[in-house]
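Let me begin by presenting the structure, written as structure tokens, before commenting on it.
A single protein chain has been removed from this complex, and every other one stays in its place.
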Amino acid sequence: MNKNLKEQVLRSSGVNVLKCMRCGKCSATCPSYDEMEYHPHQFVYMVEKGDIGTLMKSESIYKCLTCFACVERCPRGVEPAKVVEAVRLAAVRQQGGNRLEPTDIPALLDEDLPQQAIVTAMRKYAK
Amino acid sequence: MQVNENFEPVIVAFCCNWCSYAGADLSGTNRLNYPTNVKIIRVPCSCRVNPMFILRAFQKGADGVIICGCHPGDCHYTSGNYFTRRRITLLYSMLDFLGIERNRTRLEWVSAAEGAKFAATMQQFTEDVKALGPNRRLEDLRCRKQ
Amino acid sequence: MQEAMIKRAKELLADGSVDRVIGWKRGEFAYDITPAVFTTAEELDRDFVCDDFTAANVSKYLVKETQKEGKILAFLKPCDTYSFNQLVKEHRIDREKVYVIGIEGGPKLDIEKIKAKGITGILSVKNEDYTLKIETIYGTQTMPFYEAILGKCASCKSKKHVVFDELIGEDGDVLDSNRFEMVEKLENMTAQERFDFWRDQLSKCIRCNACRNVCPACTCENCVFDNPKSGIDNKAPADSFEENMFHIIRAFHVAGRCTDCGECSRVCPQHIPLHLLNRKFIKDINELYGEYQAGADTTSRAPLNTYDKNDCEPSVVHERGVE
Amino acid sequence: MQKISKSRLYELFDAIAAKQSLYIPTDREAGAAEYRKYESGMKLTKELNTVRSAKDFFFPQTENLADFKIEGKTIEVRDIREECEDFVIFGVRACDARSFTILDKVFLCEPVDSFYKNRRDHGTVITMACTRPAETCFCKTFGIDPTVPGGDVSCFDDGESIFFLANTEKGERFVESISSFLEDGDTDRLMEVQTRAREIMDKLPLAKLSTENFGGDKLNEYFNSDKWAELSEACLGCGTCTFVCPTCQCYDIKDFNTGHGIKRFRCWDSCMYSDFTKMAHGNPRLTQLERFRQRFMHKLVYFPANNDGEFGCVGCGRCLAKCPISMNIVKVMKALEAK
Partner (left out) sequence: MQRIGVFVCHCGTNIAATVDVKAVAEALGHEAGVVIAQDYQYMCSESGQELVKSAIREQKLTGVVICSCSPRMHENTFRKAAASAGLNPYLVEVANIREQCSWIHKDIATATEKAIILGKAAVAKVALNTPLTSMESPVVKRALVIGGGIAGIQTALDIAEAGFDVDIVEKNPTIGGKMAQIDKTFPTLDCAACILTPKMVEASQNERITIHSFSEVEDVKGFVGNFTVKIKKKARFVDETKCTGCGLCTEKCPMKKVPNEFNMGLDNRSAIYIPFAQAVPKVATIDPNYCMMLKTGKCGVCSKVCSAGAIDYKQQDTIIEQQYGAIVVATGFNPIKLDKYDEFAYNQCPDVVTSLELERLMNAAGPNGGTLLRPSDKTHPHTIVFVQCVGSRCDDEKGKPYCSKICCMYTAKHAMLIREKYPDTEVYVFYIDVRTPGKNFDEFYRRAVEQYNVHYIKGMVGKVTPKSDGKIDVQASDLLANEQLHINADMVVLAAAIEPDKTARPLATMLTTQMDTNDFFTEAHPKLRPVESATAGIFLSGACQGPKDIPETVAQGSAAAAKAIGLLCKNSITCNPCTAHSDELMCNGCSSCEKVCPYGAITYIDKEFRMPDRTTKIRRVASVNPAVCQGCGACTVACPSGAMDLSGFSNSQIMAEVDAICK
């Protein structure tokens, strides 16, 4: 367990993972559920356990749409999306590089992609 | 302003018996820490607090005075805290008018259920008074500790 | 007006409507008027005076006077009627024992302001078309009338008599006064400036108690400052007692009851602007709890003896002005 | 007589203040003068006199007498008396200068008041002759000549110079100490000024007021006078007259609990106050009439009875100017005399 990493995630997310009472409503509401290896409630639990390395390696961190449905629905105000974001941030910081180059983006664009997704992608994949 | 790190303010807290004193007890029951600077005086109702007592405390060397009572509408005696609110508002406004630091005085509503709020309020108030430094404007020099 | 007053007083004494008359008695000089009770026509003719120096508010004397047998005629200026009403409201004056004649108010003159101009050896003061002609041992001096009026008259709040049995002269209106100007000015200073201002003023206090003893709201049987049991009794100026206790508590005790008659500042031998403390309370009450004029009636509840569930919190102090 | 040009007066003040505390009457605000410790740049007032009298220098309004330190169940008494430092008061008027001799009679007779004596011994009183008396002045009634003001050193102003005349040994020492500033001067002009001032004194409204109907033997004549009721009727019972009076010398002794001890202090009291001389059994003077009578009987009858005919008033006129209801000793004297 990487204590520093856990603290970093907790600090940068501002989330108190201990508030979670494992109802799973976040995952029940998650539109990316099927895409994700680890689901929102698992993010919260794994961060609590300090198992952050696993999450950082998982593609799940890039599957989160940051739609905040989990944040909206969580009865305890745990805000799982912020945890996902924080883990993602930790990964981006450690990998030392962008997951995408700006030049990669045009090739990935399609007409149905909402503008917001492009902006989100820039924010999410760039350092 | 020069802040003395070692300055330990004397803080007098008047708490009504029914809400705030019970709230203070609850913060004790829940082991919620707040500074030892705060010393509580139990009064039946916040409306028992005479402005004389507040000025007396400052005269004798208190650095901050806080009054706690039931939330408006919840007074054990129905209306006591409404009178408190008017009296204390006017008194604090007068002290402000006389150039006394605003943060030396406070009125806070703390219910019997709000142990956490009591502790947090006392913590904050102590810090605020600490930042102001010793009460020099309302003290009686004769009472200063030698 | 003085003649009309003496005439009416004599009539009322003669027909037995009243047994005594309270008014003002002339003194050694032009200005040293003493409130006095008259019982005969001769006394009235000889000593009764009502002129530019009869500023003293005689309402408070009626507390004592109405405890005596018989009825008394009181001549009240508009500002005095507010004090009178407030005392009736607090059951301190027996209204039945007073026959009130409302008389015209000021502006009245402040001898101290004349003397402050360096005018000394004063033998007489005459108002000639709003210029004061002052005869002195050292010759005749003049000064504008309005420069010599009392502070309380300069910020007069009302020319209206809120209570009277009859009037000599006209009744006036409540005025749109500028009385809160100085309070506002102070409010806009920094806390340090305010502190310095008040420390400078209040440290002059010699605790003669003139302000308290003249105040129509201070009619306590035993003042807390004289009562060893109160725990805050104090006889003489002691380190910061006046600054930190006496004047604050006194102002608080009359808050919501003070009619702003201005007598406290008028009588202060040290010229401390004590009325500003009372006016601060009045201004706060007006702003926070709605307009209230103590003494305007005898039935309304004093602002500190009532409340509204939606009253502001004391934190309102933090939200206003400057610190 | 030795004199100093008025243009060099402040130079002299600077020199005195360099050696000891110097107090001069200065304007606090227009029309209100008070004694303040001299600092360079401070100017003498043009007012005839100060609002408060000069008695504070020897008999301050409050004064600590002793400290009691309390720790648990033990009490330790601390003598806090200290030798006073030398000081000079400049510009005292004749009336106030006379008031010191009245106070001396009270405080320096046996048992001597060591607090008062301490200050008196160390204070040098430099008076200033009056040239423009006010309408409220009646010092002449008490045999005071304001043009010859007394004190340790008398000063006279002839318009251009200030003349110094030592009256006491202490005064001589003082004049000696400032001799480098002084020069001999002729007093012709000064005599003129004095004569003019005396003429004005005779024309003052209260010039005719006399003490002939008062004195130690008048107790029975006035004590039960029916005038007191009327005179005291308007009295507010405040202490203004007593606190501005240069001769009122009554005080109370009080304890103040500081939380860690007691400070025993004395403070001026006023016979006008309802709790004046209150004792265990209660108050000997229960009504305002009795208290009012006490003040004037004391000044006009009891004091001369006990002090070789000396009256307890110096005619400074302060109470005439400051009483909130303008009742004063002059009105009392005139009313009592009128019979």
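As written, the chains take the letters A, B, C and D, and residue 1 is the first residue of each chain.
Definition applied: a contact is a pair of C-beta atoms (placed from the backbone, for glycine too) under 8 Å apart; a residue touches a chain by one contact, two chains touch by 3 or more.
Every value quoted in this text rests on a predicted model; they were computed, and no experiment measured them.
Although it is not drawn, the missing chain touches A, B, C, D when the whole complex is taken into account.
For chain D, the residues touching the chain absent from view are 70-73, 257-260, 283, 286-287. Counting the whole complex, the residues of chain A in touch with the unshown chain are 19, 21-30, 33-34, 39, 41-42, 69, 73, 75-77. Touching residues on chain B toward the chain that is not drawn are 10, 12, 17-19, 21-22, 24-29, 31-34, 36, 39-45, 47-53, 56-57, 60-62, 70, 73-80, 83, 87, 111-114, 119, 143, 145.
By definition in this document, only the chains that are shown with their structure count from here on.
With B-C and B-D as the two chain pairs, more C-beta contacts join B-C. In terms of their C-alpha centroids, the spacing between chain B and chain D amounts to 46 Å. Multi-chain contact residues of chain C (touching two or more other chains) are listed as 238.
Among the residues of chain A, none is found touching two or more other chains. Contacts from chain C toward chain D in the complex involve residues 27-29, 31-37, 56, 61, 112-113, 115-118, 120-123, 136-138, 204, 206-210, 212-214, 226, 235-238, 266-267, 269-271.
Contact residues on chain C toward chain B in their complex (touch as defined above): 183, 186-187, 191-199, 224, 230-232, 238-241, 244-245, 248-249, 251-252, 255, 277, 280-281, 284-285, 288-289, 303-305, 307-309, 311-318, 321, 323. Of all residues in chain D, those touching chain C in their complex are 28-32, 46, 48, 51-52, 61-62, 132-136, 200, 203-206, 230, 233-234, 236-240, 242-244, 252, 254, 256, 265, 267-270, 273-275, 320-322, 324-328, 330-331, 334.
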